[in-house]
Every structure is written in structure tokens, then in C-alpha cells.
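First comes the structure, then the notes that go with it.
Removed: one protein chain of the complex. Kept in place: all other protein chains.
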Amino acid sequence: MLEIENASVSIEGTPILRNVELTMPTGAMIGLVGRNGAGKTTTLKTLIGLLVPQSGKVRFDGADITSTSPHRRAALGIGFMPEDRRLVPDLTVRENILVPAWAMRLQDAEKRVDWIVDLIPELGPLMDRYAPQLSGGQQKLAALGRALMVGRRALLLDEPSEGVAPALAERIGEILSNLKTEGLCVLISESNDHHVADLLDDVFSIERGQVRRLEH
Amino acid sequence: MSILTIIFVDGLGYAAWLFLVAVGMTLIFGVMRILNIAHGSFYAFGAYVCAILIGRWFDAGLPSIGAYPIILFSAIVVGGLLGLLLQQGILKHLQRRDEVAIVLATFALFLILDDTILLVWGTDAYPAFQPYADLGTIDISGIPFALYDLLLIALAVVIGGSLWFLLNRTNYGKLLIAIIHDPDMARAIGVNVDRIFPTVFIIGAMLAALGGASSAPKISVAPGIGVDVIILAFAVVVIGGMGSIAGTMIGALMVGFGRAFAVYLVPELELFVIYAIMTAVLIFRPQGLFVRPAARKI
Amino acid sequence: EVPIQIGLVTHLSGAAAGPFGIPARNGAELVIDAINNGQMPAPYNTRGMAGRQIATTLLDEAGSPARIVTEVRSLVESVKPQAVIGFVTTGTCLAALPVLEELKTLTVLSTCGTPRVFEDNNFHYVFRTSANVTMDGVTAARYINNRMPELKNYAGINQNFAFGQDSWRDFNLAMKGLKPSLSVSLEQFPTVGAGQYGAEISALLSKRPEVTFSSFFGSDLEALVYQLVPRSLQRQTQLVFSTGETAMFRLGNRLPDGAIISGRGPYGVFARDTELNRWFRSAYEKRYGDEPTYTAYHAAQAVLGLKIAYDHAAEKKGGQLPDTEEVMADFRGLEYEAFGTKVRMSHDKGQQAVTESAIGVYRFDRETGRPGVTDVTYYSADCVNPPDGTKAVEWLSAGMPGAKCD
Amino acid sequence: MPRSPLSVPAAATLGLIAFAAMAFVIPPNGITLLLFSMARALVVVGLLVLLRAGLVSFGQALYFALGGYTVGFLSLHFGITDGFLRVLIGALAAAALSIGLGFLLRRYRAIFFAMLSLAFSMILYGLLVRSEALGSTDGFPVGEITWFGWRPDPAMERYVLYGIVLLFAWATCLGVDAYLRSALGRLAEAIHDNEVRVEYLGVSAEQIVHVKYVLAAALAGLSGALMALVIGHVDPNMANWTNSGEMVFVLILSGTGSIFAPFVGSIAFEIIHAGAMHYSPQAWRIILGAALLGTIMFVPGGLWSLFGRFRRPA
Partner (left out) sequence: MSTILNVMNLEKRFGSVSAAKNINVSVAEREIVAIIGTNGAGKTTFVNMVTGWLAPTSGDIRFLGTSIVGRRPREMTQLGLCRSFQVPQVFGSRSALENLVMAAAVAERSGLSLFSDPFTEERVTRCEMLLRDFRIGDYLHRKTAQLPQGIRKLLDIAMAMIAMPKMLLLDEPTSGVSIDEKLELMDIVMGALKAREVTVMFIEHDMEIVEKHAARVLAFFEGGIISDASPQQCFAHPTVQTHIVGEGKVSARLKKGGVQDA
């Protein structure tokens, strides 16, 4: 559904990604593993449109979205969770989760919020707190909730289990792998693959900006 | 006591003017993090265009009542055109630059626009006194007050109220907050930042022009009227806590009452009132009256 | 033949340009052109200055005194003018004069009315062809005391800068000097360019002074008038606008009838009806479509004074171009009939002029639609100016001793 | 650490010699321009020092005016004519005031720092405007200048002053460079990045800002004092915010890449200004504004970065 075709990305003139090929089929959960600085975040940002490749293409359902702006990609149903959470401090967790719905005028926003809280009950008591009042891991959950609001078709999660207690990380892994049965494709970048390793359908490894599909 | 009533009305009148002058700056700073010095030029342009149109209106012998819509009209036209031009032509390209560079860019625009006024309209002053004089006065505590000033108070309340409601009570306002905090992330979750920024800038510019246009009938529109406005607006915005509409309103009231008291009781202090209030507020609230929470850092 | 270079310094931008700077430039340029073409009425109808054409370089006086110092220096160092004429505001002229003096440049101040020019300095190259600001306050005080013998109190609203403060101080001292029992009910010093005078007007309305003196000028004066008239302040207090003469044509029927107005000397509507004045007025109106106000007269008479000095000096040299010292020798103590009145360079080693003054009551003629003055009183120079060698403030504080009024 | 080919002290000394030599070749109005540029550059160096910590002051005119007025006041009321002494006292007066105000200002950052400093400068402005004894808005002349009892003849006076200004500029470069390279200077820059970390390194961010603030104020005082001698007159506009704005303007024009940048920027500013005044006396600010805007948009690193392109490796 979502794919990168032979893309090369540089930031401020420094080449970071080289000829990346990556395919995320519908209903699959894909892992992207690599060391620090390998280029995981860069790959995800390319997929969501915050970075534009110098060459190569990004496709969604076969359509070329290489130069589509991020907010249009979000409207296509591609949800993104950044590694550093980036919640809006002046808004409550509920509002943070609702921002995309407002921006894109989603009709089923409230229903979706309920569904998200069902999925991650830990969020329940936090919904009316302001973002800075959450612990690091709690913020991570809220950011995941926000990504779920947008991600109807695809989820791009940058190190979702970083800083999350193992018991919870495992549960999240299971939740995500259940989502794929609903026709969602999920891309998880991990520097630390073991929480979800068994649930992945496909694993790509990334090293110094080069992506390689691992036999699985 | 009657003297207190008079001070109250005068203070309110000055506060309304200050608020009208400052609110556009607050809005633009609040949403775009741009401290817009060219605000003073928008104010001046609004005043010039309004004064000239009103002058033409009365020269043509048209009825006085028509002059009031002209005030709104000139604000919308000036703010719309200048705002669009500057945002699209210049500020858009500076989005990722640091704050100092952007402030200085607006300072440069201010220099350019201010002299453009001189080139276009010369050094003469333009009067537009009719709307002020024609509304007449009303006695409060035995002193005649211009109805026009009371009208400005109402205008300030309406504008302040609706902006506050928009920013704090609607989802649109919360979207703005999301953009303020992190434009890139906002994009990634579906917010069309590239449309909202120009919109806000234009609204801010219109408000600045409205400040000028609504002052035009009270003053004589002459070169240099934009300069002092900048500092006044800055000060009020800072007192309020950058970007807060309610804060700007309270800041304007504090300065307005402070100034009215000074004029009555200690005229020598008139010049210092605004700085004294600003300093006092910042000493007790280093970030102004209404502070936004910062992201949790550690 | 090389023309005589003149630097003309006046406000071309900023708040003082409209009321003062531009009229001054117009007045000077009008007379310079007329001199160059030999079109002035007799006896000044000789072509040029000492027979030479005059070339002018303009310099904007707006901005800080510090600015003007650089600009004047670079003007003098690059253009090397024989003389510099102009200066309206006191801050800029006080800062620039030491530089002009240092560069040995003959300087003719047209307005710049602060007494400090000669009281605090001992300039050799500086001349001033108009009387200083002290005359404004004294004239107003004498006139009011004549008209309102029963007066008990008065108030002032003046801009918060040197000119406003000086004007108020002089007026105040003169009033006290004339009638020590008077009391001040209110003193306001709004910021220059404030534009919002609601509270000040309320304060005046509630304190009810019998007289309100203001040295406001330009757009500040207009704003004050626009705001006070609808609130009927003019009915409660006798308004006195010491620079009102500069604004009367612009304000027209908005300036309330009955307000006392003056300019610094008998210029504009107060000018003596001479052939020179008629020529100046009509030429000015023809060229600029505007009535000349007092700074226009000031600048024009500065140019005229310089021409006379040059012509005299050249005559003595048999038509040769005189040097600066020779011109100055003829300029000192000069007395000449200018466009509004007679200029007498009798003070401060003959470098400072005194003139008579004029004041009157504003009356807008509804039939002709033209502003005018009634009850005009002229005060002789020795009545409203301190005697030579006396400091203005000391003279005023002492009750104006030695004043010769007729 | 990127190394530039010359150390700052060496470059400053070369600059000193070069500028001194210029006195023999350029016309008098060139000297005037350089005098202004050099004297103003010092306050801009102070602003640069502040900006390195992310602080922008819209109130540097406070210390600039204080330095200038001190110079004038010393001669007006105490009859002190010695230029050197007056300049030193001017700078010290600024430093002394900044030590006091610093206790308050060091708590503020970003726009709040800028505006509070502006407020203080405008309070001084208001006081000066209200003070008739000091000439109100007219100001007053600073009077005769001597150097250790010697009064150069008028023709020489400006050249002597030029030499003195150059010496102060040279000393400033050396001192500020040493400061910026010290741990104290670098920590101050780090405050801009991350105050939390500075605090956890065990130092007080506020104290570091305070030191920086005093240094910048002293430079502003020095600059104002020299400027007063150069102009020969002081007036309240020295304290007005538009003056502060102009200083920040010069800083942005200069760029913050080097402590020499303000000197280059300041000279450029004077040249642009003089040119603008000459070619369009009624609308010179359009040219000035356009120059600034052009710099910001097309030369983001300021004029200095143009040199850097040739001189410095990354």
C-alpha cells in the first residue's frame, strides 16, 4: 500500500538515505531496525512528507505522493508518531488526540477517541490532563493515540516502545498486530526490536542509510 | 466620586484605543511567533486611507452616517492587501529563521513602509474629524464625553470578545495553538499550516489597520504616527503575556487606568506609566499575566 | 562663474515637516529663486548674491541631533558651502552649531528659537535673523493680562520636549512677573505625537482654568483641536495657541473663534502690509498654492539678510566676492526691512535679531471662508525681548525689567 | 574547533594598524564616517555578546546614553575635560548601573528580556526629557576635550580622537575575544541552547547572564561615551528605543560570526546611510530598510559571512 521506490534523501546537503526500497503491504506489520543514526527517523519522515527525497518516489495505493504535502498525506489516512512525542503543551491529551480530527474535519472523531481509549486503557485517566503533566512514557502513549486518530490506512511509528515499561510495550505490540487485521499497515522503527519481534510480518534493516530486507 | 468616574471613563477610552492598537500584534505574535514591528505601518496606512476616503466622502457632500462603514472598509482593504503582500512576498520565506532575524525583517519593512507613506502622501496632515465631531457628546459626571470614544470602547469589547472566543473556545483556536507549538508536527497530523499562517497574518494586519482607521477621526493623520504605536502595542502585549487576547485586554486596561490617573494626579508621570506598569507586571510575573505552559523538558 | 553654495537645513520628513519644515524650505527656495532671477521688489531686485547665482543643497533636519551632526559635517566637508541657512528645531541646531563653528561655516539660523544658542555659547560664525522663543510667552502674557484684567488662574498643555517646556516656562514666568497673584491650576505635558488627549481634556474640563495656554503645533495641535472642540472646552476657557498661526489655514473653521493665536513675530496674517509682503504672499501662494506661515517668513528673511550682507560686502570690494569674515562684518548689527517686519540684528554682538511681535484673536470669516484675526496687537521689539546681554529666564524671573512698551 | 588563519589578537592588531594608516589617505568626511562607525561598533559588539546567549536587548540605548551623558555631565558640572578619564568613567557608570539592574534582568529571557531592557531605557529617556537642567530634548554640548592635559589644535582634534577610538576598539576586541573563549563566555552561549543542562552542570545560569549583561552594558557605555566626544553633543535620543533598534539593525547587518563583524557592519551601515541620505533625502529610510531586508533574506549570516565564505573552512 505504502512504498518507497529507490529514494535518496539528503538533509542540508548531507546524503542520509541511499536508494531505499521499502514496501508495506496492506494488513502487514513491518519492522525497520537499525542502530542509532542509521536513518530510521529519516525514512519515516520521508514517508509522511516532512522530508522530500532528491530522487525516487513515494507511493500510496500506487499513486505517486512524492510531492504531496504532509497534511494531505495525513488526510489519506497515514498516521505518524514521532520518536520525541511532540505533544502540544497547552492542550489536554484529549485535545491533542482530537487536533487531527479538527484539522481534517473528521465526523467520527468522538467515536474514534472512545475506540482509542478502549484500545489503550492507560490513556483513560490521563485524557483531561495537559500534556506536560504526563510522564515520558505516558506522553508516548498519548502520541500513539494521536497517530491512531489519523492512521486509518497506515501507521508510521518511530520507536514506539522506547521508554515504555516492558509489560506495556508487549501489550502495545499485540494491539498493533491486531490492528493489521483491520486492513491497516503498520511500520515500526525500533533500535530495540525484541518487544515486537515475533509479531512482525517483515523486517527491514537499515544501516548507514541503506535498507535491506531481512529474511524472516 | 465624580472624579473617579471621569478617570474611569477616560481610562476605559484609552484602554479601548490601546487594545485596538495592540490586539493585532498579539494575534500575530501568538500564532506565528512574529513580533511584527511593521504593525505600526499597518496602523499608519489604515489611518491614511481612512482619512483620505473620509475626506473625499465629505468633500462630495455625502451624508455623515456613511463615514463609519468607511472606517471598517479601509481597515479591511489596507490590512488585506498589505498583509497578503508582506506575508506571501517576504515573511513566508523567513519562516524557518530565528526570531531576531524576523523581527528585524519587520523593522526593515517598517522603515520602507513609513517612507512610502511620505512619498505617497507627502508631509501634510490629513484630517478626518467629521465622524468624531458629528456623533456629539454625552454628559457623564457633568463632563461632556465624545460618543465616538464610547463607540470605540464598544468596538474594542466586540473585537476582543470574538477573538477570545475564537481562540479559546473553538477548535479552530486549538488548531492554531497546535501550529504555534510545532508547525512541522501539525503538518504531519493533517493541519494545513500554509493556509492558516497567511489568514492569521492578514487578520492581524486588518486589526492593526483598524486601530489606525478608527483613530483617524480623532487625530490629524501625519507622518510618524506609526512609531509610538509600536512601543505601546509591544508593551501591552508583553504585559498580557505574549499572545493572550485576555491578557492584552487586561494589559490595556491597566495602562489605560494608570495613564488616566497619572494625567489627573501626577501629570509628570504620564510618560512613565506604561513602562512602570510593564516593569511591575514582569517583576511579579516574569512572563506576563497569562503564561503558556512550556513543554515538559526533563 | 562659480555659484555661491548654500546648505539649506530644515525638516523634510517627520512631524515637524508639515507645519514648519516644508514652509521654511518653500520660503527659502522662493526667495533664492527670485534673487537668482532678479525678481524681488526693490531695493532687493539686484540679480544674485554679490552678483553670483545661489546653488542650494537640501538637508533633512529630521532625526536625532546626533544624526544631524554627522550630516551637517559631511555636508560641509563635501559641498563646502559658503553658508548654511535654516534650522527649525532647537535640539538639532544646538547640536549642529558647534560643528559648523568648528568648520568655520557662516550659519544663519532662520527659526531655532532657543535663547541657549547665544546664552550658553560664544559663537563667531552663527547669526539668527529671528527673535527667540521668549518673545512668544511674553507676548501672550502681556496680551492676556491686558484683555483679562480680572484673571486669577490659568493652565497649560504643552508637549513634553524642550520647546514645549521652554514655551510653558517663559509664559509662566511672564504671567507671574506681570501679576504675582495668579495661580496655575493645571500643567500637562503629553508626549509628542501622543494623539490621544481624552484624559487631558477631561482634566481641563473639570479643573476649569480661565486660560489655557498651549504651544502645541502641527498634527498634535490639530488632534487636540479636533478632540476639544466637540467637547466644548473652548467655551470654558480662553484658549491661547502660541504657534496657532501655523495651523489656522489648515484648521479653518475647526479652530474655534475667540482663540488667541500668534506666531513668532508679525508674519503670515500678522505681517505688516508692505510691498515686500504683498509680493511674498502672492508669489508664495502662486507657487505653492498655500499661505506662507511664520517659518516661511523666517527662512525667507534669513536668505534676504544674507543677500544684503553679501551685497554690502561685495560693494565695498568693488564687486569682488567677499570672504566669510567680510560678509559677517556687514551682517553684524544689520537692520533691514524684511517680508513681515523689520529685522534688527542688535543683540549678542549683532548676531541675534529682535523683532516686534504680534498676537490676535482668531475669527473665521464665514462669508469668504477665510481664516482671519481680530484685535491684533503689536508689541515693539524692546517690549517683548530681553535687553541685550540679559539671560531670558533671569529677565523673566525679575519681572521683565527694562522692557520698553509703548 | 575550526581555526581561522589568524588569531583574534593578531587580526585586531593588524586592523588597528590598517585603520590608523587610513587616516593619512582618506578625506576628512571619511574620517568622520569611520569615527562614527568605530564608536558605534562597540555597542554592537556588546549586543553580539548578548546575542550569543540568545538575548536581544532593545534597551542598550540606556547604557549608551548613560555613557554619553556622563561624559557631558563631567565637564558641565565638574569641569573635567580629560577625554580619557571621561570615557572611562562613562563606561564604569554604565557598568555600575548594569550590575544593579542585572539582578532583575538576569531572570528574563527572549522577548521579556528585550522588553524589560527597553522599558528601562525608556525610563531614562523620560527622565532626560523631563530634566530641564540637562537641556531636555535639546541636550547639551560635551564641551572641550583634552588628553592628559594636552589640547590638540582644532585641525588635529579629530585625528587624535580617531586614534583614541581605534585604541578602545582594539582593546575591546582583545578583551571580548578572551571572554568569549573562556568557559564563562561559552557557558553563556550554552544557556541559549539548554538552561537545564547549565544548571545541572553546577553553575548558575543567572550569574552567567549577569556577567554578560554587565559586559555588554560597559561596552555600550564606552560606545556612548566615545560617541558623545565624536558628536560633541548629547541628547535624550541617545536613550530612545529607536536608537537601540538601530544598534540591533547594525548587528544583523554585520552578522554574528566574528567579533570583527560589528566593525564591518557599522562601516557598511554608515556608508549605506550616507548614500541613502544623498540620493533620496526625503525617503532615505526606504533604502536603509531595503538594505536590511536584502541582507536578512539573501545574506542570512550578515555581511561578515561574505568574508567567511572565502576565509573559513566549515
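Each chain gets a letter, A, B, C and D, in the order it is written, and its residues are counted from 1.
In this text, a residue touches a chain if its C-beta (ideal position, glycine included) is under 8 Å from a C-beta of that chain, and two chains touch if they have at least 3 such contacts.
These numbers come from a predicted model, not from an experiment.
Participant: Of A:L2, A:L51, A:I116 or A:L134, which sits in contact with the chain we cannot see?
Facilitator: Per the contact definition at the top, the residue touching the missing chain is A:L134.
Participant: Touching the absent chain: which residues on chain D qualify?
Facilitator: 1, 178, 181-184, 186-187, 189-190, 192-194, 196-197, 199-204
Participant: State which residues belonging to chain A touch the missing partner chain.
Facilitator: These residues touch the chain not displayed: 11, 34-38, 41, 83-84, 122, 126, 129, 133-138, 140-141, 159, 162-171, 191-195, 197-198.
To be clear about the criterion, only the chains that are shown with their structure count from here on.
Participant: How short can a path of touching chains from chain C to chain D be, counted in steps?
Facilitator: 1
Participant: Starting from the Cα centroid of chain D, hunt down the chain whose centroid lies farthest away.
Facilitator: A
Participant: Relative to the centroid of every protein C-alpha atom displayed, which chain's own C-alpha centroid is closest?
Facilitator: B
Participant: Could you put a whole-Å number on the gap between the CA centroids of chain B and chain D?
Facilitator: Inter-chain centre distance comes to 32 Å.
Participant: Quick one: report the Å distance separating chain A from chain D, using the average Cα coordinate of each chain.
Facilitator: 50
Participant: Tell me, which residues of chain A touch at least two other chains?
Facilitator: none
Participant: Would you pick out the residues of chain B that each touch at least 2 other chains?
Facilitator: Counting only residues that touch two or more other chains, chain B contributes 115, 118, 227, 268, 271.
Participant: Going by the touch definition at the top, which pairs of chains touch each other?
Facilitator: The list of touching pairs comes to A-B, B-C, B-D, C-D.
Participant: For the complex, which residues does chain A have touching chain B?
Facilitator: Per the stated touch rule, the residues are 48-50, 69-71, 74-75, 79-80, 82, 86-91, 95, 98-100, 102-104, 130-134, 139, 146, 149-150.
Participant: Taking the touch rule as given, give the residues of chain B at its contact with chain D in the complex, in rising order.
Facilitator: Residues of chain B touching chain D: 35, 90, 93-94, 97, 99-101, 103-105, 107-112, 114-116, 118-119, 227, 231, 234-235, 238, 242, 268, 271-272, 275-276, 278-279, 282-283, 286-288, 297-298.
Participant: Per the contact definition, I'd like the list of chain D residues that touch chain C in the complex.
Facilitator: 27-29, 32-33, 36, 129-130, 132, 135-141, 154, 227, 231-233, 235, 237-238, 240, 243, 274, 277, 281-284
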